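One protein chain is absent from this view; the other protein chains keep their places.
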Amino acid sequence: MEFLVDVRVSLPPEMAAEQRQQLLAAELKRGRELVAAGHIQGIWRIPGAVRNVGIWNARDATELHQLIASLPLFPWLAADVTALATHPLNA
Amino acid sequence: MEFLVDVRVSLPPEMAAEQRQQLLAAELKRGRELVAAGHIQGIWRIPGAVRNVGIWNARDATELHQLIASLPLFPWLAADVTALATHPLNA
Amino acid sequence: MEFLVDVRVSLPPEMAAEQRQQLLAAELKRGRELVAAGHIQGIWRIPGAVRNVGIWNARDATELHQLIASLPLFPWLAADVTALATHPLNA
Amino acid sequence: MEFLVDVRVSLPPEMAAEQRQQLLAAELKRGRELVAAGHIQGIWRIPGAVRNVGIWNARDATELHQLIASLPLFPWLAADVTALATHPLNA
Amino acid sequence: MEFLVDVRVSLPPEMAAEQRQQLLAAELKRGRELVAAGHIQGIWRIPGAVRNVGIWNARDATELHQLIASLPLFPWLAADVTALATHPLNA
Amino acid sequence: MEFLVDVRVSLPPEMAAEQRQQLLAAELKRGRELVAAGHIQGIWRIPGAVRNVGIWNARDATELHQLIASLPLFPWLAADVTALATHPLNA
Amino acid sequence: MEFLVDVRVSLPPEMAAEQRQQLLAAELKRGRELVAAGHIQGIWRIPGAVRNVGIWNARDATELHQLIASLPLFPWLAADVTALATHPLNA
Amino acid sequence: MEFLVDVRVSLPPEMAAEQRQQLLAAELKRGRELVAAGHIQGIWRIPGAVRNVGIWNARDATELHQLIASLPLFPWLAADVTALATHPLNA
Amino acid sequence: MEFLVDVRVSLPPEMAAEQRQQLLAAELKRGRELVAAGHIQGIWRIPGAVRNVGIWNARDATELHQLIASLPLFPWLAADVTALATHPLNA
Partner (left out) sequence: MEFLVDVRVSLPPEMAAEQRQQLLAAELKRGRELVAAGHIQGIWRIPGAVRNVGIWNARDATELHQLIASLPLFPWLAADVTALATHPLNA
């Protein structure tokens, strides 16, 4: 099933630079795994914020939650999930 | 997959009483079919409005949309859908 | 009486892992008690967040508040409560 | 059980004056019945609008919905219902 | 004059338990004084949150503010005030 | 007592010009009466809309409602009322 | 450039069925043209509403507006556009 | 003084095409006059809607309102005005 | 030019009482200067919160910003500014 996932990250400005870099690197690494596994079909940066929207694919909402919760930035993010149905143009 | 579906119905107050009764009867009939087919697992009236919340079950969001669109009141309603994942209490 | 309870949990990211695990374990234990007692009829995870929606059952809103306030995570959560009436499909 | 009920009425400005007067008179009559029956414990006008807030009393949300739906202005109103629990000051 | 006062309290979860208990006890004590003085005519707990709604009575908004500001929890609360007019049912 | 009253007027665009002019003239006439009677202490146009904010004075919210409801445009307007208390600068 | 376009369609319920079918058919035809031209890279139905989200591609916002305005349903829709930047995962 | 003016136009879909064209032509003509007079310094279309944002210049808010109210589409639009101050970069 | 300025102050509850008193005293002193200079024409407390609304007067939005930024509480406040035009009642 496909989902539109809108992710806003709020890292505290006073977080140590080193911790911030490690987290962002780990996040990118995990992201690549999710892309490779076909769970992230498309992902885009919303300009001006540490925020992205993506088209995710998972068996169901339960698997989707596990995938999002596996992101290193999970404790610092808010993810808004919209279930996607097939559009008549793709029926 | 399970979904929380929040349905608000806005029938124009000046709609003829007869048309209103026919629509509401057809809606109830269709509702019973969806309950019998296991697509509506639970449904409750939000007091004070022609509004309900329900736990729906469908193969995926595509089937869910077809089920909601099959409701006679579809042209007069707004349905807000939230995908539901399994909670640790039920894992 | 039945209530739709939408619970958002905000644990501070910098909380010590051990405290976090203890709290989540205690929360799960208390949740099981509430399910066993029939106070939680159904509960689902909203994917992407430490958030759940559930159908709770209590004598009235006063008992419902006591049940929610008994959750170990109560100081870190926001619960939005909607009273539920019987739907014509269940009348 | 007690509920805070916030009722906003939207009568179309172009409604015939006579129909408006009849509806408002019928609404007042029904309101008196609900007060006499103890279902409306307190009710106040929100200044500047055809809107009121009231403390209603009903067995449960199901009865509350029937009471609100019995109002002649029901097709033209939006009612927002909040379940009320006993406050420690009244425990 | 009567006012609907909606009070949300946000005590930091990490506040020392002792300080929390003292504050809540002082708040209850002050609340009783306001009830006894007729300034709080009715007050209810909104289930699921440290939040209440009440019908307050004061000479005017100036006195109302002083009463609310006298609450020990004032630095930790947000109060939303709605002026109340007499409803036709009570005219 | 003083109130901040925010009034938004929505006249249907297709209203006959003559009816519109009559209503606006009657509204202005009534407004002058309210200014003369001291009920409107100050009033300003919010640029870009048929909307105004004003500082109104009335015995209480009940009288304020009657004053607002006496406006010819009352059926076409939405008024948002905020009770005003004395500021320390004026104490 | 890529854009996330969220389109909500509000066809009046009392619109003649024939006009509705013609419009929806014309919309689907125009949609196929936009997909074929590469302007719509992906499009999904939001379940429960006549609403879709899509990833659109256009030279810039000016061309994007012309494309959206060319939809037969344009007078009945509200489109919310978010500019999309390349995500680090695709850099 | 400079103002950011966000204008949303809602022409009824069923408006006769001829009336729509006349209105839009008159609006464009008036717009050119306002640009020529220096009252509109910059104006852009928000893609996907009949909506624009512009930097307007007027002696004060009173003149700004008269300029906006002079637009032929005024009865069908909602304009949101934000006063603009000089930024340190331009001080 | 006149502006409606809505100011919400959020002083951290755990701020030392002495610092709080000094800030509030300095704020009151600065407020008196602004009243004396005619920059604050009227100001009222919104009951229940450390919040006020006022009618301010400044040459333009640039001067208004400097006046608001000169308030000792500026780092702890959020000010919402609405430009005010002359109302027909005062034309």
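Miscellaneous remarks
First chain written, first letter: the chains are A, B, C, D, E, F, G, H and I, and each begins at residue 1.
The working rule: contacts are C-beta pairs under 8 Å (C-beta built on N, C-alpha and C of every residue); 3 or more make two chains touch, one makes a residue touch a chain.
On a predicted model such as this, the values are computed, not experimentally measured, just so you know.
Here the chain not displayed is in touch, across the complete complex, with A, G, H, I. Of the listed residues A:Leu11, A:Leu24 or A:Ala69, the one in contact with the hidden chain in the full complex is A:Leu11. By the touch definition given at the top, chain A reaches the unshown chain through residues 11, 13, 45-49. The missing chain lies against chain I, touching residues 3, 5, 7, 61-62, 64-65, 68, 75-76, 78-81. Counting the whole complex, the residues of chain G in touch with the unshown chain are 1-3, 60-62, 64-65, 81-86.
Everything that follows uses one rule, which is that only the chains that are shown with their structure count from here on.
Both copies, chain B and chain D, contribute mostly unmatched positions to the interface they share, with under half of the numbers common to the two. Inter-chain spacing, taken between the CA centroids of chain A and chain I, is 42 Å. Averaging C-alpha coordinates per chain places the centre of chain B 49 Å away from that of chain I. Multi-chain contact residues of chain I (touching two or more other chains) are listed as 2, 45-47, 82-86.
Under the touch rule stated earlier, the contacting chain pairs are A-B, A-C, A-G, B-C, B-D, B-G, C-D, C-E, D-E, D-F, E-F, E-I, F-H, F-I, G-H, H-I.
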